[in-house]
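All protein chains but one are shown at their positions in the complex.
Labels A, B and C are assigned to the chains in the order they are written; within every chain, residues are numbered from 1.
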Amino acid sequence: MVRLGVIGCGRIGRVHADAVAVHPRAELAVVYDPIEQSAREVGEGFGTRWVTDVDAVLADPAIDAVVVASPTPTHVDLLTRAVRAGKAVLCEKPIDLDLARVDECRAELGAAADGVMVGFNRRFDPTFRDIRDRVAAGEIGGLEQLVIISRDPSPPPAAYVATSGGLFRDMTIHDFDMARFFLGEVVEVTATGSNLVSPEIAAAGDIDGAVVVLRGASGALATVTNSRRCAFGYDQRLEAFGELGMLTAANQLPTSARFSGATATEVAPPYHHFFLDRYTPAYRAEMDHFVASIETGTRPSPGFADGRAALALADAAVESLRTGATVKVGS
Amino acid sequence: MVRLGVIGCGRIGRVHADAVAVHPRAELAVVYDPIEQSAREVGEGFGTRWVTDVDAVLADPAIDAVVVASPTPTHVDLLTRAVRAGKAVLCEKPIDLDLARVDECRAELGAAADGVMVGFNRRFDPTFRDIRDRVAAGEIGGLEQLVIISRDPSPPPAAYVATSGGLFRDMTIHDFDMARFFLGEVVEVTATGSNLVSPEIAAAGDIDGAVVVLRGASGALATVTNSRRCAFGYDQRLEAFGELGMLTAANQLPTSARFSGATATEVAPPYHHFFLDRYTPAYRAEMDHFVASIETGTRPSPGFADGRAALALADAAVESLRTGATVKVGS
Amino acid sequence: MVRLGVIGCGRIGRVHADAVAVHPRAELAVVYDPIEQSAREVGEGFGTRWVTDVDAVLADPAIDAVVVASPTPTHVDLLTRAVRAGKAVLCEKPIDLDLARVDECRAELGAAADGVMVGFNRRFDPTFRDIRDRVAAGEIGGLEQLVIISRDPSPPPAAYVATSGGLFRDMTIHDFDMARFFLGEVVEVTATGSNLVSPEIAAAGDIDGAVVVLRGASGALATVTNSRRCAFGYDQRLEAFGELGMLTAANQLPTSARFSGATATEVAPPYHHFFLDRYTPAYRAEMDHFVASIETGTRPSPGFADGRAALALADAAVESLRTGATVKVGS
Partner (left out) sequence: MVRLGVIGCGRIGRVHADAVAVHPRAELAVVYDPIEQSAREVGEGFGTRWVTDVDAVLADPAIDAVVVASPTPTHVDLLTRAVRAGKAVLCEKPIDLDLARVDECRAELGAAADGVMVGFNRRFDPTFRDIRDRVAAGEIGGLEQLVIISRDPSPPPAAYVATSGGLFRDMTIHDFDMARFFLGEVVEVTATGSNLVSPEIAAAGDIDGAVVVLRGASGALATVTNSRRCAFGYDQRLEAFGELGMLTAANQLPTSARFSGATATEVAPPYHHFFLDRYTPAYRAEMDHFVASIETGTRPSPGFADGRAALALADAAVESLRTGATVKVGS
């Protein structure tokens, strides 16, 4: 059994705690949160030990691995300490909002950073992964165009936007990673944005809708369409187009029931509302990959470099939005 | 050009007149109806000659062929006279409601009856025909089960029911023919019926819903589900199931537009309302087959024997419904 | 926590053990099988106690409830002993293959039998349940026609068929229950069968395909189409048709990926192969209902009477198949 601690008992920390709890070869040994009520609630909910002192996790030799699911500004410090304490680390995205700080962290940890897994959960979604594997196997020939549509059900609280780093760094970052999952390295970023959803977001200086076009090293073009609001739930689709055909990922429905009546036919229920419903299998598969990497001593993927690369694309998108011009990225 | 006359200017006569009018190698030479207003209306609508004396059609040597689309009780007389006048004949289904009369007609015409085409238009629906051709080509291996769902949007007028011969003879007859199109000869009929739609129909002594199970000579089972009422339009579906797989025909939509919103997703518009919309391509393909058979001197299909066989199955269904037992059919 | 024991460590016993194991308020306290290897394997797999003496389960006061998942001939004896030992009981279907024995069991247990839950798992499938709830809520008006299509991926071993009671009692029984779930009481059964799949099954005197028509007390007609073989996996569909519309349950796909290429478009992957994949959520929801009924002291559903009623319909279908006539059922 791999013994894990979860650092951070907020919404995403609970998702990871659940993924550990149901894993047949992992044990949720401890959960930590500086706020006692949160720590206790999650600890008791999962029937495990809870602590409010993070050293009780990091210094415990019985803990093999930690999931860093605390607020973003604490990621670098905690992952650094965890790596130094010899723990395997799965760090939620983003590593940090500041690319310079990410690079300092990398410099400080050296090669040990390469063993850190970064939580781009969508790579583990069974549908996206299936499509990516089939593209890699050549089913559609060379990949030429990738269309990613990614919309959240409703805007986050204004307070969150203020510290999130903006749409490109907190929301599109998943899509940047997905584009890299399919394209490999990206060489150009062209971003456009809009403010049609939330005056509060505009007042905070951010956009609430965007279209970003990325060019891969192969010449393939990827398009990411984002919105902070989507009336019909969590809109998570993708299509990979190549010389021999196309693979698409449709939205997923909670049941296969459909209604037909006098004014409408084949009516499906609303889609999964948000990531907790849509990506439960992805979080569990992500945890399985992390656990297996610990058991076998292999390097997990996506890793630190992937976390850095997605952030660099977000920075490039910010610059492109500011200048109205395509930004070259990569060395 | 093949010169055609249409006998009968009611709803179905107009459908055939249209199919002739748009055919590139056929000419709508004359239309007939005993009611002057009907004849004139259709004749003027299609810019062609109209008559109220049927001999003006049957005796005209310039007419190559006729479509018999008059009321059912007149079919036998008119098709007999038309055959004797040397016309090619496409007769609307059913040939007659009385099997004995059909057999007398056959006896009277002899082999000439075999050249009469019977208007089972659904055999020419592009989707059903495609599926049947693929079944015949072995795509699903041996056919084992056929499921036909066939529902009308709303009950016919009570006056129609009184003279229609009942649900099995006026509505299911299309499905009996479709079953024969797939199964070949049918050897057993087991019928059940219900009265859940229309008290008027019950009062007239007929059922308004039914499930009929047919067994083909190969042992395959076909199920026909009928209703006189369907809230979402004209429900016309079919599935052919065999050793290697299944071919299905879904209902067809007027556009490919779908709506997704807060309470429902992937909402399609209502289906085609009734046969005029749903089967326009089928009626045109049927006419094309009839015209081509005249041009090439080949026997059209489905023919007189198919018209008789479907009626025999309707009679067997009536008997099965009455006795509550399976009825053997065929020689 | 509700403490459960699972009696029988075959395929279906393992399914129930899993459902207990993942339930947040249930504990898999013990598993039993007379074959030591089976008991040990399952016990060790779930990290729980295993025994080969059923009394170690039934006589243990710490066990609140048992799942009877042993071979069918042992059901009556084990459920009787379990009820007498004061355990809550979830008994796999069928209660027994012999209606007389079921009735004796009922007589012997008296009202206590009514507390026994019978394992018709499909009632707990989220899609079927959603549709049934919506029908009950009047979304389609009065239910008029129910179409159930239920096909297994491949025939069971000949040895199984010999003792299974035949297609109607081991396979269609689920569909009989589903029909009752929608229709309430059934008053007529009309069955047809075919032998197109397996000579071994024919040699054993059973059919391998069937169409059964059931009439509910309301007059609604239900059609069940069965096959012992289905090339594309486990075919589990249903449609409920009523005055105001239709609710359908399509087959379910493991991912939402679709491929379009030069010769085919919108190609989906194979459906779930069999019940272990298709009905995992149903087994878990079934267990949740059982656990909740224990916690709240309420009677679980479906119960003993439902188990009896489905078997009575199977017997009626056998008779209808033999006589070629509709069989009346019910009091």
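Quick note on the criterion: contacts are C-beta pairs under 8 Å (C-beta built on N, C-alpha and C of every residue); 3 or more make two chains touch, one makes a residue touch a chain.
The structure presented is a predicted model; accordingly, all values stated were derived computationally and were not measured.
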Selected residue (touches chain absent from view) among A:E108, A:E243, A:D277 or A:E295: A:E243
Hidden partner chain, touching residue among A:I149, A:I201, A:L238 or A:M287: A:I149
Option from B:A136, B:L244 or B:A292 whose C-beta touches the chain left out: B:L244
Which residue of C:T52, C:S260, C:T280 or C:S301 touches the chain not shown here: C:S260
Subunit A, residues in touch with the chain not shown (by the definition above): 140-142, 144-145, 147, 149, 151, 188, 190, 192, 194-197, 209-211, 213, 215, 218-221, 223, 225, 227, 229-232, 235, 241-246, 323-326
Chain not shown, touching residues in subunit C: 231-233, 251, 253, 260-271
Residues in subunit B touching the chain absent from view: 22, 126-127, 130-131, 134, 139-140, 244-252, 254-262, 269
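Just so it is clear, only the chains that are shown with their structure count from here on.
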Most centrally placed chain, judged by C-alpha centres: C
Cα-centroid distance, subunit A relative to subunit C, in whole angstrom: 40
Intercentroid distance (Cα basis), subunit B paired with subunit A, Å: 58
Junction residues of subunit C - those touching two or more other chains: 140, 244-246
